[in-house]
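Heads up: the structure comes next, in structure tokens.
All protein chains but one are shown in place.
Should a chain be cited, it is by its letter among A, B and C, assigned in written order, with residues numbered from 1 in that chain.
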Amino acid sequence: MIADSLIVEKGVSAGDAWVSVAPDSIHTALSGLRDDGFRLLVFLTCVDHLADSSKPTWPGRYELVYQLRNMETREQIRVRTFLDGDPPRIDSVHDLFPPANWDERETYDMFGVVFTNHPDLTRILMPDDWVGHPLRRDYPVGGEVVEFSEEHEVWQTPPPRA
Amino acid sequence: MADATAEGMTDTGTIGQGVTVSRTGEQGAFGGELLTINFGPHHPSTHGVLRLIVDLDGEQVRRLKPVIGYLHTGIEKQAEALRWQQVVVVTDRHDYLSPPFNNLSYALAVEKLLGVDVPPRADALRVIMCELTRISSHLVWLGTSGIELGASTMLMYCFRERDTILDMNEEISGFRMHTSFIRPGGVLADATPRFLDMLDRFCNAMPANIDEYEALLTMNPIFRSRTIGIGRLPAEDAKVLGATGPMLRGSGVAWDLRKSMPYSGYENYDFEIATSDLSDCYGRYLVRIKEMRESVKILRQALDRLPDGPVNIDDRKVLPPPREELETSMEAVIHHFKLFTEGYTVPVGDAYAAVESGRGENGCYVVSDGTHKPRRVKFRAASFVNLQPLERMALNHMVADMVAIIGTADTVLGDVDR
Amino acid sequence: MGVEALAESLGQNVLTTTLGKLIGWGRGNSVWPLQFGLACCAIEMIHTATAGVDIARFGSEAMRASPRQADMMIVSGRVSQKMAPILRTIYDQMPEPKWVISMGACASTGGVFNNYALLQGVDKIVPVDVYIPGCPPRPEDLLNALMILQERIKAQGITPRQ
Partner (left out) sequence: MLESYVPVLIFVLIVLGLIGALVTLSFVLGPTKPHKRKLAPYESGIIPDTPAMRRLSVRFYLTAMLFIIFDVEAVFFYPWAVLLKQLGWFGLIEMLVFIGILLVALAHIWRKGGLDWE
């Protein structure tokens, strides 16, 4: 398993075991897990905890989530890291898990998380000249203004177009 | 037929590299220059708005770069702006060939957070709707892949059966395609006797129809010569690339979430996992045909042993009380009012639930911050990952074979772009 | 072209109206749709083209893949920001007597998704003739829209709308 020195926190959330790791040791932690048999990266995504009242303090605004699975023993584990900075930076793991290549490009496209030494870190879903990263919490939902709906007042400031 | 260079496959370094596209007119093998063409977003054989930038040396593909995003609908951002029960309507539409599977992965994730289990009848109805949708999704794949390789009768036969499935969907939920049938806490409505009767007739008739498809394609020399040995994906690379579903089982890996990590009662149905060791387009065709037969067996078992009882959990905080109770009890009115103005809240935490959809593992990762709106809803799209081996499966194949390879990946672009 | 100038100069007499009826009848009964399937509505469009509902009875069976041979573009599905310029290019590349059916709520108004990613209604970039509500509309709705369009084409006669 991962060397205990790397683990910052450990726990079980709704039936899934998870481990929290410091951002700069993500590559060693994942390669350790991979050698233990967790060879399938189910998905990699980011959660933006801006103005998140569910916990008093957050170690970082962006929480990167790596869900790994061991296909022989059917075990699953979730590795989290908390990032800050504008743009937040972290090492790429595409050499350990090939599916991470596109997942990282999508996370960069949607959240602006820069994955260092990624072969082709460009936008994958949005048009190439798009400004802003849509899934950040401070990015408005956009779309048409809906009158008399206070829901849409909150979400309505349109993105700054290039 | 030049099959893909196998030895270059297993080292993970080059997999999924950002492919540089040749604009300079590199030299091809027979003196011609590499021609860069767009197998573009608007193309009849790309099963949706997928764009492939292809470097052609004469007829052979030397380099291939998928470009996606042409159907990006911002479903994950939309889900953050909606309440917990409203997100179900949005989950229907990202993989529009298997709506109940998307609902089921979202519902299971939310139920994990709520810590509730649905009654057995709801589980059985969920299995019935999911297996029906697996058959209808495979029928769309079989029809479109058939017509792409020249068998236009396949389209007519497959969509004839799909019409009966859509009529069943309409009978039980009022919608043909996006049924929104499976919700956190249970299902939309109980099965009507007419639905059970239609399902019974469907289970009796379907095996004969599948024999009809097999009679058309399985021993058809044209179909076999267009698919055998085309788009080879060895088992080791399928696992390394994270492919799931028929893409993985077509390479001989017996991994099916319904068997390995069973959910909503799949452990008490007996069916086999359809695998084939051919690991090429023909192998994946056989896997999907066998999967349709297994789904009919599951449907027959689910129909015969349909448990009775309630269809939803009776937690008034999550699901509205029945209508007739509103006249009598005040609490029902209060619950009803609270649910339909603010919606329910889910305990803080995050959960991941995955189901085996027609395309592969269709998962949903939900993060809740205790408010009545999800903090983050991430859909693990099977097509998004199954599209990545395309770069390597289509290497050194002819352009015409690329049509079969795009077809065999069975990607739905709404699922890829979300 | 020649005959339009001729039609204006001759004014509405017995010659141009009967010729107009003939041309309108010819154009109306063989409207070739462009195979422009985007999302869920495309599956219902295929249902319309197959034996169950059979659009061939209305002369629109030949779903052309290239815009050069198409008279009508059925925008079936949601139009994302990245797809909008491509949709406009394909509409421009269609030969002149051309019409547009906007199939489904997403094509007509952005539908369920009122956010940054979708074009809120395809009539923002191409002139639309017939809108079909529904998400996705039934195949019979598409046939109904086609019949409405056919009446319009027959009524237009020699000089189509623009």
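In the analysis below, a contact is a pair of C-beta atoms (placed from the backbone, for glycine too) under 8 Å apart; a residue touches a chain by one contact, two chains touch by 3 or more.
Worth saying up front: this structure is predicted, and the values here are computed from it rather than measured.
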The chain left out of view makes contact with B, C
On chain B, residues whose C-beta touches the chain left out of the figure | 2, 23, 25, 28-43, 51, 57-60, 398
Where the missing chain touches chain C, by residue = 1-4, 23, 66-68, 86-87, 89-90, 92-97, 158-160, 162
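We take it that only the chains that are shown with their structure count from here on.
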Determine the shape of the graph in which chains are vertices and touching pairs are edges (line, ring, star, complete, other).
-> complete
B-C versus A-C: which has more C-beta pairs touching?
-> B-C
So which chain is farthest from chain C, going by the mean of the CA atoms in each chain?
-> A
Inter-chain centre distance, chain A versus chain B - centres from mean C-alpha coordinates, in Å = 24
Where the CA atoms of chain A average out and where those of chain C average out, how many Å apart are those spots?
-> 42
Averaging C-alpha coordinates per chain, one finds the centres of chain B and chain C separated by a number of Å equal to 31
Send over the residues of chain C in touch with two or more other chains.
-> 81-82, 113-118
Multi-partner residues in chain A (2 or more other chains touched) are 126-127, 134, 139, 141
Of chain C, residues touching chain B in the complex = 35-40, 42-44, 46-47, 50-52, 65, 77-78, 80-83, 86, 90, 112-118, 135-136, 138
Residues of chain B defined as touching chain A within the complex = 12-13, 15-18, 68-69, 72, 74, 76-78, 80-81, 112-113, 115, 239-242, 255, 260-261, 348-352, 354, 361, 363, 365, 367-371, 375-376, 378, 380, 384-385, 388, 417-418
Quick one: which bits of chain B touch chain C in the complex? Just the residue numbers, please.
-> 40-44, 48-49, 69-75, 77-78, 81, 89-90, 93, 96-97, 140, 143-144, 155-156, 159-160, 162-163, 166, 176-178, 413-414, 417
